[in-house]
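Of the protein chains in this complex, one is absent; all others appear in place.
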Amino acid sequence: MSARLEVSAISKSFRGLRAVQGASFEVPAGSIVGLIGPNGAGKTTCFNMIAGVFPPDAGEVHLEGRRIDGWRPDQVCAAGVGRTFQIVKPFSGLTVLENVTVGALLRSNDVSSAQKRADEILEKLGLGPKRDLLASALTLPDRKRLEVARALATQPRLLLLDEVMAGLRPTECDQMVAVFRELNRAEGITILLIEHVMRAVMALAQRIVVLHHGEVIAQGTPEEVVRDPAVLESYLGEETEI
Amino acid sequence: MIARLLEGVPRRGLAALGALLLLLLVFPAFASGYLLSVGFLILHFAFVGQAWNIMMGFAGQLSLGHSLYVGLGAYAAAALYVHFGISPWIGLGASVGVAMIAGAVLGFLAFRFGVAGVYFAILTIAFAEFARIGFDHFSWVQGSSGFFLPVANYTTNDLWNLRGSPKMFYYLMLAMSVAAFVACHALLRSRMGYYWQAIRESPEAAQALGVNVFRYKMAAVVISAAMTSLAGVVFAFYYNNLFPEQIFHISRSIELILGPIIGGIGTLVGPLVGALLLTGLAEGMREAMLQLGVEVPGVKQVFYGICLLLVVMFLPHGVWPPLARHLGLERGAGRREER
Amino acid sequence: MDRRQFTKVAAAAGTVTALSPLNIARAQGARLKVGVLLPRSGVQAGIGQDCHRVIDVTAGILRDIGLPALDIMNADTESNVDVARSRAERLISEGAQLLVGAFDSGQSTAIAQVAEQRGIPFVINIAAAPPITEQGYKFVFRNFPTAPMILGDAFANQLEVFQATGVSPKSAVFMHVNDTFGQAMQKGFTGVMSNFTMPYKVLQTISYDPAARDLSVEVAKARASGAEALIMVSRLNDAILITRELIKQRWTPAAILSMGPGWYEDQYRKTLAKLGDGPMSFVPWYDPNKKLSKQLEAAHTKAFPDIDLNTNHIYTFEALLVAADAFKRAGSANPKALADAIRTTNIRDNVSTGPGIQFDAKGQNDKLRNSVVQNRGGKLLTVAPKGAANAKPELPMTAYDKR
Partner (left out) sequence: MPVEIYLNVAASGLLTGLVYGLMALGLSVIFGVVRVVNFAHGEMMTLAMFLTLVLFNALKLDPLVLMVPVAAVMFVLGYLMQAGLINPFINRPEHSQFMLLVAIALVLVNVQLIVFGPDAQGIRTRYSFDSFKLGPLVTDASKVYAAGAALVVAAALFAFFRFTLLGKAIRACADNYDGARVVGLNVKRLYALTFGIGSACVGAAGAMLMVVSDVTPAIGPANTLLAFVIVITGGLGSMPGALLGGLLIGLTEALGGVLFTPSAKSMFAFALLVLVLLFRPQGILGRRET
């Protein structure tokens, strides 16, 4: 498998505080990779550097061989990377359908075809009945789904999911897992996900990268990683849901 | 094209709009000169309110210096007419151009350097004030002593040179307001409209969905500036004199944004309802004072201020959204929730 | 609801008001309905309200000199052109047969267009922008000098004053407020001055912002020029500010020659007391020796003991005088007949300085003359021109720190 995303030795500091330190990992095309680590390990910072929210202080990010670090978020998105936000950012004053249509417009010629595409995605994620509600009227799990729907609407080849399962009940969580597995299987979307819910990570990810204090301390298959002593140590005292 | 425009507008709303348009069309036949001038003012404020609404209501960028574009538009067309005899219909090209450049410069500086929120609002005021003082010293257009256009000929309506009766100006303003309404409706339903609203609600999320936030914010400022400058052209030829102290003054900026805020920001009907309400309120108060025999200057403004206060306290989203719900016209009214 | 219905409802609602003398007169239709538009709120409220003071005084005087009574309809322009225009329309629709106003050039132009289009005569009380009477209006009349007229008279009067006092400053600095009036004066200044042989050279021209809160820089600049005299075109607030700065910066020019409002106003003299003495104002004024002036002065003092008669009162009064006179001669309130009557106005017995009130083909009274008033002992004395003076000019000014 060739690498869809290649992160090489990226670092980022905020006011002298090192958030990420020389992190390197790969996301092979067509795979699902989990990025885990305790709170404050630098997972979201990594995401933001990949998605173009801010450039890395050092290191490079390559998407399908093209160097994308330093690009703006909209350019990264246009290059085929969709993302969700850990703290959801719905367009509160717009309806659910309109929210997703904004995403779909990226690859549509006109508004009506974007709406059609948005409708399909909403159906897929079980938000169909709520399409005409204002986003501000949704429950938190639904808002998480909306985040995913919007990102999917941009037709990404790589999907960055930032804790989309947090706060979901186990059954809802399983539904989500099924959706992602289906997306990955049927449409070949590569997924990189940050997740605290280990049940979901274990179920989904083929590979896992573990961050701790901004450094990659382990990576491999889920089975390898959970047996890694360094990982166990770093998680000691942390809430783990295996 | 037309069918597309009408798509999604409820039939009741369409009927109401049609009735309103008909009313506005026949209004001059019954109106006295006074009511006609009030009608002109209402349409004028509805038009500029609509233009301002593109920037604030659609794209979420608060401008408190829109008098800049009114003034630039007015001076550009008037100067070309007075100095070179160029028809305002050609001159408005210059007006639009100058206003767009001003808007682009302001937008570029603000958005490139990350000036946002209150700071952005103050920056727009600073630009307008800068222009006001600058035009006070601009001798090509007579500086602060005032720029006078040759007097209007009232007997014949010369639409080409915008010389004519108030009726002509009323219909011109009506046509412009209708055009602005339709254009805004179309804009709101276009890709740009979706992107603007996304930026208004959450610029970060919009950018993550591939929206070039800088470009679309720029577009909002430039389009809004261009539209506003058209109102300035009409202003110049309606009043036939321009003073920087009047046209660039911050009180004009405030005056022109009260309408859409009171009417309902981000809605299409809001600016019209707001202009109607505020102008009607101001005139009604003057009448009431007259009938009550209150001859104290300033009393009318006090009551006007209190009315504004009450509206903004109890109708945070403006008058139109709750009214539209009440009339069952909700879909056409547009929505806007607390940010 | 249109206007007629509105009045009906209002009339039905209040029979008490309908019985008041004013309404009886209106019912008889004997009076001329005059709409008076003044900026009585907003930024120009001070001047608008000052102009308005004279209106109540006017009725008695018109009666005394045998002119018909006027039915005054007041309107506040709120210092805003939009409002000025719609108020003018409103007054006309309410039945105004003649309009008077509006102090400000911008608002006056807005009203002039309405008047012209509706064929209602409009008598401008105060507004000095030259273009207003250059527009070819047929129904617009101005009994107030234009900026070049004011300048021409000012220079002539200055020469008279210099000769009478034996004090001729060799150099001067010209300071003007950068508003409509100030800039109109500045534009005419050099050209008009070249028609005269003035003893002084203008070393520097300083324009300042009408909204300035602080004029220390401006005065420091003027002082540094080393000029003997200070020539001013200002408003009230800035006149006070400048005087304070003169005192604080310890500079007493030999003469302060003002060619606009401010320096003669009550508020100026009240605020500065004896420090307000000395400046001369070369302004459109009244001839204190005329009979009607004495009548107006007496009536005005009775109504406002604390306020001296000034330009605002005089020209607002004369605008109403023109209206009443034309109404009497026309014998009807028909606007067209009124306009014709105003065109042939020839009032000899008036208040303002000069031979009287007549209008040229453009609707401008070109016979108006300036006076020179000097603040002395807290009072206003008219010191020139000779025929219209009640005192002799005094120069140079007493140093501020010697008072």
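Going by the order they are written in, the chains are A, B and C; count residues from 1 in each one.
The rule is short, and it goes like this: a residue touches a chain if its C-beta (ideal position, glycine included) is under 8 Å from a C-beta of that chain, and two chains touch if they have at least 3 such contacts.
Note that this is a predicted model, so its numbers are computed, not measured.
Chemist: Going by the stated contact criterion, tell me the shown chains that border the hidden chain.
Modeler: The omitted chain makes contact with B, C across the full complex.
Chemist: For the chain that's not shown, point to the residue among C:30, C:217 or C:298 touching it.
Modeler: C:217
Chemist: Of the residues B:62, B:82, B:289 or B:323, which one touches the chain left out of the display?
Modeler: B:62
Chemist: Among B:218, B:258 or B:319, exactly one should touch the missing chain; which is it?
Modeler: Going through B:218, B:258 or B:319 one by one, B:258 is the residue touching the chain not shown.
Chemist: Please pick, from C:159, C:206, C:337 or C:391, the residue that touches the omitted chain in the full complex.
Modeler: Of these options, the touching residue for the absent chain is C:206.
Chemist: So that we can see where the missing chain sits, which residues of subunit B does it touch?
Modeler: On the side of subunit B, residues 56, 62, 64, 109-110, 113-115, 117-119, 121-123, 125-127, 129-130, 133-134, 136-137, 250-251, 254, 257-258, 261-262, 265, 296-299, 301-302, 304-306, 308-309, 312-313, 316, 338-339 touch the unshown chain.
Chemist: In the complete complex, the non-displayed chain touches which residues of subunit C?
Modeler: Counting only subunit C, the missing chain is touched by 41-43, 45-46, 48-49, 178, 206-209, 211-214, 216-218, 220-221, 224, 236-237, 240-241, 244, 247-250, 267, 271, 273, 275, 400.
Keep in mind that, in the parts below, only the chains that are shown with their structure count from here on.
Chemist: Report the inter-centroid distance (CA atoms only) between subunit B and subunit C in whole Å.
Modeler: 36
Chemist: Take the average of all CA coordinates in subunit A, do the same for subunit B, and state the distance between these two points in whole angstrom.
Modeler: Between these chains, centre-to-centre, one finds 43 Å.
Chemist: How big is the gap, in whole Å, between where the Cα atoms of subunit A centre and where those of subunit C centre?
Modeler: 75
Chemist: Mind pulling the residue numbers of subunit B that touch at least two other chains?
Modeler: none
Chemist: Among the residues of subunit C, which are close enough to touch at least two other chains?
Modeler: none
Chemist: Which of the residues in subunit B come into contact with subunit C in the complex?
Modeler: 30, 32-38, 41, 133, 136-137, 142-146, 148, 150-152, 154, 165-166, 239-241, 243, 245-246, 283, 286-287, 291, 293, 295, 297-298, 300-301
Chemist: Contact residues on subunit B for subunit A in the complex?
Modeler: 189-191, 194-195, 197-198, 200-202, 204-213, 266, 335-339
Chemist: Would you pull the subunit C residues touching subunit B in the complex into a rising list?
Modeler: 2-3, 6, 10, 17, 40-41, 45, 48-49, 74, 76, 78, 80-82, 85-87, 89-90, 92-93, 105-106, 109-110, 113-114, 116-118, 129, 131, 135-137, 178-180, 182-184, 187, 209-210
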